[in-house]
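Okay, so here's the structure we're looking at.
What follows is part of the complex, with its chains left where they were.
Order of writing sets the chain letters: A and B. Residues in each chain are counted from 1.
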């Protein structure tokens, strides 16, 4: 139950993140809905394909798609001023990342995957939707940009794995782990913590 | 039989659409063939992966690939004047979209998917090949641009579902539904019907 509620919170967050990015890219209402759906459902579909769940869960149960489509339409109708969009997209994206990475790990563990595989599949289902969104809108994916991103998802997935190994209740473990991911993302965005970039070779030759 | 004939018509249309777009992007003969194959076979491979059909149908039967490769080579050799290319790509794309969305829905229904899942998988197999083509050529996918696109595919998929529920003959239902999709696409392109775009936030603050 708690897990389902969390998953729908993640769907809303990612659908909003995709729709806001699409509005910023000046797409029409259908494009906004398509990008919102792809962002929200993409990670879960990749997860189901990797786990061999056919057809993917989100394509068999209409509430998944309905929630995402309504979210995208609401964003289209009431999208906030342009100055706020950048932060709103990043926050919604952080929540979606946290929920999908941790819920994906839990689901993979329940489906019988080993802890190692479950963490990777969870991380992938967290970063997959956002990567598809950025590919569709022809931006360099967030996951490759400056702030810690895939590592945040992986940290959340490992938290779930540890909690699972300790036999803690799955709902609580997933919620706390998702919060850890959001905290890491917000912290790195707020403090502008960046990972090191390779020194440009030109400077070396000086 | 009729279904197979339709599917091959869709393959030719999508292979031509991909090859024409690749010629316009100044790719060499191999690039043209690869984009043609990806456009024509991509949607069906995505469909088979979502339905759990291993390995995908088009990778097991050589006529699929042969038809697409020959189409791409013919397009490469005899591609029309540049002024006509834009319309030719869009028309071939509409036919491919219609055939794949409706044939994909029929195939998913036959594979035992529920009507809801079958419509989504059909729509995906319709828009998948073209989206891959546009991603490879670094264009914003047609499916996100101004004209009604994914909705046309979904309309065709729903027509198939209704026909299937009424136990009408599958071949006729698929053909008519594909024609509906092509008609919607041609109509929207001809009349320049566009879906609404979100008002830019800058104008609101005036």
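The working rule: a contact is a pair of C-beta atoms (placed from the backbone, for glycine too) under 8 Å apart; a residue touches a chain by one contact, two chains touch by 3 or more.
The model shown is predicted, which means the values in this text are computed figures rather than measured ones.
Here 2 copies are displayed; the structure file describes the full homo-oligomeric complex as 3 copies.
Everything that follows uses one rule, which is that only the chains that are shown with their structure count from here on.
If each chain is reduced to the centroid of its CA atoms, subunit A and subunit B end up 28 Å from each other.
Contacts from subunit B toward subunit A in the complex involve residues 49-52, 108, 113-114, 116-117, 120-121, 131, 135, 138, 140-141, 143-146, 148-151, 194-198, 200-202, 204-205. Against subunit B, the residues of subunit A that register as touching in their complex are 22-23, 25-32, 34-35, 45, 49, 52, 54-56, 59-60, 62, 65, 76, 79-82, 85, 135-138.
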